[in-house]
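Before I ask anything, let me first share the structure, which is written out below as structure tokens.
All protein chains of the complex are present and in place, except for one that has been dropped.
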Amino acid sequence: MIEPLLSLSLVGPRRCFGVGEELVCEYQIDAVDPADIQAVEASVLWHTVGKGEEDLGVHFFERRLPSDAENGDLRPLRRLRTRLPNSPLSYQGAILSIEWCVRLRLFLRRGREYVVEQPFTLGCVPSPPLCTDHLDPKTPSEVAVDRHRESSLEGF
Amino acid sequence: MARWFRFVEKKRGQRRTGSPLVGVAGEVAFCGALFFVGTLLLSVLITAQLVDPDPAQLSLGVGWWLLVLLGVSTCVLGGGGLIWVVVRVGTSQERRSALARRAAEIELLAQTVPWPRDYPTLPPLEGLTNSPGTILAYRLPPAQSPGWQLLAAALFAMLWNAVVCLLTVSVIRGHLAGRPAWVWTILLVPFWGVGFWSIRALLRLVLLHSGAGRTTVEISDLPLVPGQTYELVVCQHGPGTLQRLQIWLVCEEEATFTQGTDIRIERRAVWRDLVWEGRDLVLEAHTPWVQHCRLMVPPLAMHSFQSEHNAIRWSVVVCGQPPRWPAFERGFPVVVYPGPATKQAATGPSASRAGREWTDPSLIAGLRA
Partner (left out) sequence: MTNPFATRYIRPGAMPFLFPEGRSLAQLLTQFAAQGHWGQIVGPHGSGKSTLLAQVIAELTKAGTHVASLTLHPGDRRPPAWPPPEGTQIVAIDGYEQLGWMWRWRVKAWCRRNASGLVVTAHRDVGLPPLWTTAPDLATLRRVVDHLWATVHHDLTASSGASAAPFSESELAAALAAGNGNLREALFHLYDMYQQRSRTVAPAGDLPQV
């Protein structure tokens, strides 16, 4: 079975944007029968990566059905525009990073899904100064692990 | 000694002449004793009816019920008073007043407010800007009220000692009646050990949070913006002395991960700036020690961030070291918004970004070029 071909790209040479700037991206779908496509979702979002659970925030979202497209064909090139928000800025921290991307999700019949992403940067926050205290056994970073039904009365 | 411990205290307007530490400790001791007496009385009354009841002693009747009422009242007064005292420890006068006035609207121990509309994922300002300062614009609330910890310790101590009291009276009555329960008698030893430990732990927590005097922090403006300078006023109440007092500006990352029965929370300080430091400070009883200083958020610093499982928090941290007393560390959260230098698109090579980037003047110059 041939896999569908998803093309997602940012318009222009830049991958770094400032707040309030317009982000323009294009996507196109190939190698798939238009009748097989149930829906296409395009979103501009941020998500966290690191030692914690992944959080996600959607800034722009568009879901298109075959009925929204000319001739019911969602494959042709489509351009999206959105003005980027004031926050959160992209960030590469010690235990937490915030990353922005454009995500394209294709829904086909029989429950098949395909996803592609195009990352970009919002703002220009440098990484914080490297802190090595946590690697020193005398000054570990503060970690609290609560094990249910096994916790002890610490701190008394 | 006379300065610390007065039998009679004078009230002068809103001020009191006694030591706040002794005041809190005294209240805890009084309420605890009241609760203990009530528990003891109820234990005697209940065991008299349930364990080897003797019609000649404490028989059911009006008198018995009056004694039960007295015991219950004493327990409620003592227990309620103890809880009230421990909850109030560490809260400012303004917050207590607001709590009494708007009890239904304010949660003392946790506030959840939606993000500011123009700045998604930034913590709300309402909890920080609703308390005006007396010298500067805003008085910052403390990051963590010791209320929950103290409340838990107080509840545990009260409940445990009440149960052990009941058991003790029952065992003693058994011995007096010539039917000693040796197993329970032996078990009472570790039970009372736990009871004394719980009381000791509670008192230690009360002294820890009361002993160093209240700290208040006021700031000239909120939210903070990287690259700008702000006035800060720290008031440390006494009496007493401090071997060292430090005021820090700290940025901390927090990540929460849940898997199975484990909830893992890690916090990592990624930026610390010593704003002010002083040594051998003498704190007066009636006049708080006041320190004016200025702080600046690094021009390229990351802004505050809050999502469901992750956060970047900025706070002013006051660290004090009293002589012959545990050191204290009190955090006062602030909110940092994105700065003008970091809102722009990134340009230039990445290699220069390693290390001391947040205050690197060459980077700032490069961004402005």
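The first chain written gets the first letter, and so on, giving A and B; residue counts start at 1 in each chain.
The working rule: a contact is a pair of C-beta atoms (placed from the backbone, for glycine too) under 8 Å apart; a residue touches a chain by one contact, two chains touch by 3 or more.
Treat the numbers as computed from the prediction; the structure is a model and nothing was measured.
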item: Among shown chains, those touching the left-out chain; value: A, B
item: Residue among A:42, A:106 or A:124 touching the omitted chain; value: A:124
item: Candidate in contact with the missing chain, chosen from B:46, B:263, B:281 or B:319; value: B:263
item: Sites on chain B contacted by the missing partner chain, in the whole complex; value: 257-263, 266, 346-351, 353-354
item: On chain A, residues whose C-beta touches the chain left out of the figure; value: 15-16, 49-54, 90, 92, 94-95, 97, 99-101, 119-121, 124, 126-127, 130, 132, 134-135, 137, 146-149
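To be clear about the criterion, only the chains that are shown with their structure count from here on.
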item: Rounded Å distance between chain A and chain B, as computed from the means of their C-alpha atoms; value: 39
item: Of all residues in chain B, those that touch chain A in their complex; value: 118-122, 149, 153, 197, 201, 204-205, 251, 253-258, 261-271, 300-303, 305, 307-310, 312, 337-338, 341-347, 353-358, 360, 363, 367
item: Touching residues (chain side chain A, partner chain B) in the complex; value: 14, 16-21, 46, 48, 50-55, 57, 59, 85-89, 91, 93-96, 98, 121, 123-131, 133-134, 141-150, 155-156
